[in-house]
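Every protein chain but one is kept in place in this view of the complex.
To keep things simple, chains are lettered A, B and C as they appear, and every chain counts its residues starting from 1.
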């Protein structure tokens, strides 16, 4: 794999050059003993089959912090409860799917029953967490660990993150099935003693991690809220990112954050002007596995990474 | 304006046909006395100059509910405090901008001092709201109205929404300067008696509005969390949207929600199979004002819309 | 229409700002008495219903030279022979269409018989032209005029261009049904006395027009060969374009010409560094009619444009 990337590096131009550059930057992040690595996840990460890739990165400590949409963790939880994302077809009559209770995500099918199973299992978890926490309000990453603690599947991202004490921030946690489940849970409990998640509590935690780390790097799959949350933490902690890789197909001209250039982030101080940074214009579900494969090959089988921030420290940005 | 749209309608194909169709759908939403209209905002809505357009839609009740990123309301608040989004340039040395404390959003410049002014003014507002609420946890739309109540600028989206009792949901409220301000506020107050915003409290409120409305329609600027939140409310309330217009440049193939087709939403029950629905592939900051201009022209100067859900009812989905 | 564009101009940023800028540039081209205006056409111009728009621009002399794919002129010819581009549907079983001899262009349907009618009618025209020209080799624009001369439909682009002596260059004329028809024609004639079109003969003609015109401006619908041909003529004639508007959804990062920035063209001398130039990222089939409507409104009903290059002069770049 890395041989091809080296050929791309020699040409050095256009997308191939940017891809080779992104591999170099991720390798540098990994080898930099002072760098904390943030992985920002958006889009159909789990349905596209990148679940074990992310779990492996967590377990081998090639990432330190995950910032995710709620949906990706919902997809992870569905698989942890033996649900499946089936290979489907994009040319299909969605009215038929609706009739047969099959949800479509582009060319992937998920049975509605997998969601129903999730709803009831997790509502029960919410009840249990609420009972333990006795009215204390959680942050999104504390919530993620509580979920991971209760999942058994070793391939689960939530489980792996809990075991490895890798924080998973979900800045828009409510915007996913987790939100609906909370409504179900609150109904079941008659609105009493229900799980509390604080909308703002993870802000100082995420910023704290940036702040305590001598250097910070991010890898963005897609964009959206996860990218923004990492960049905002970098500026709020007055650090600015030292490394940045963004993989996206969004474009800059509309002014949306997902497609905005890394050059633009420099004006804000989100990314340092002298940072190693690069953007790959492409489908992250193709590009990111290539980057990881290339970098893992360079690191070699014996390589072990020791994160700068120790486990407890990472937990709550303390 | 509408004359051109009618010509587009006659051709009826490609983007022009889709744009004409979108105008028809929005017109139908407005004229349908049973329909509640959700406007989902993402991207650089305010920096691009669409602020008064949104305010006008709120005041003339041509939209009933807004679901927004935090950032758009931050931009609105900045202008409400006499900050500005200046016409800048995309070809500029961002290191220079950084040096001069100017933030860049594509080709728009915002002075850092506008953000600093916002930070301190709003931290004070947070303190005041917290004092009033005495530990009660707010939902994102309750929070938005509390902010709107304290702004004086009649052109402010937040202010207009407060005055007109149009709910503004911000499902990822923390992912914006509002999150940083909360950190500042909490530090100022030594973590005591601080503003509480509940991550999940707006879920039943948004779903409740869908549920109580005989019909529901959405217009999406861009996509992201706001689009997902409306669609999720439609499915959670077991209604399914009756009308849907999405304006985006994102594409479906990567599996991300922003670019996903409206056909796909039918499999989930988010949008009804028989709904009037259409997607316009283009820059929402160009396309949406055209749609509004065309529909307003059709409605005529004397047209007044009476929303199905009365003010108090809309407030908390009650 | 122009009122909205003026509002876009006031905001001045993002796509809306670029669109307003493009209107200004086209207006300047039209009012500049020394400027020759090149319209470069690619994509589904005719199926999308822009045929009469182009014909009107030719007849009102708001463009001076057209550079087109072969396909657009094929589509024009099909309609001139009473063929139709029908409003179809993008979700359809193409195998069924194939069975019923219906060709699909995105959401437009064309019966195969319209192509068959074209094939035989035009093969006869080719024979006639060949007989008249007695072995002389034509350039693509001479060929276009010979076709226009033989069409009766006043709404035909080819016909209008012939009548108004507006040259139509087709640098890739062979890459269209015109190529297949030539094969048919040659078979019918047993390869004898067949129509000759020279691949290179239009190069000095197109360059000559640029060269003799004090100023040159281009408007690009889409990109591809037509855009490249105009830009190449500008550099070959050592003039460089004074005005340039490009409307496209292609992106620059892959290195393809269609998405390349106008800034990049400056390095080549294709467009002057001081030129009025702007790129609108969007669907040209929506954007271009808006630009034309806005500019025509500004010009007023009494406006008449007198092209710098007189009819005969434009004909062959003489």
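Simple rule for what comes next: a contact is a pair of C-beta atoms (placed from the backbone, for glycine too) under 8 Å apart; a residue touches a chain by one contact, two chains touch by 3 or more.
No experiment lies behind these values; they were computed from the predicted model shown.
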Notebook entry, point to check: Which of the chains on display does the removed chain touch in the whole complex?
Noted result: A, B, C
Check: Which of C:241, C:285 or C:309 touches the chain that is not shown?
Finding: C:285
Note to self: Among C:44, C:244 or C:296, which one touches the chain that has been omitted from the display?
What the structure shows: C:44
Note to self: Tell me which of B:28, B:61, B:87 or B:251 is the one touching the absent chain.
What the structure shows: B:251
Margin query: In the whole complex, not just what's shown, which of C:7, C:56, C:250 or C:297 touches the removed chain?
Written below: C:250
Notebook entry, point to check: Among C:86, C:120 or C:180, which residue is in touch with the absent chain?
Noted result: C:180
Checklist line | Touch residues of subunit C, complete complex, unshown partner | finding: 42-44, 47-48, 71, 94-95, 97-98, 102-106, 108, 137, 140, 171-177, 179-180, 182-183, 186, 195-200, 202-204, 207, 222, 224-225, 228-229, 232, 236, 249-258, 260, 263-269, 273, 283-285
Note to self: Take the complete complex as the reference. Which residues in subunit A touch the chain that isn't displayed?
What the structure shows: 1, 3-4, 7-8, 10-17, 19, 44, 47-50, 85, 87-88, 91, 106-108, 249, 263, 281-283, 285-287, 289-290, 293
Next item on the list: Name every residue on subunit B in touch with the hidden partner chain.
Entry: 13-15, 18, 251, 253-255, 281
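The rule is short, and it goes like this: only the chains that are shown with their structure count from here on.
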Item checked: Homomeric contact subunit A-subunit B: same or different residue positions, threshold half -> same
Check: How many degrees of rotation map subunit A onto its copy subunit C on CA atoms, rounded to the nearest 5?
Finding: 180
Checklist line | Centre-of-Cα separation between subunit C and subunit A, whole angstrom | finding: 47
Note to self: For subunit A, give me the residues that contact two or more of the other chains.
What the structure shows: 251, 253-255
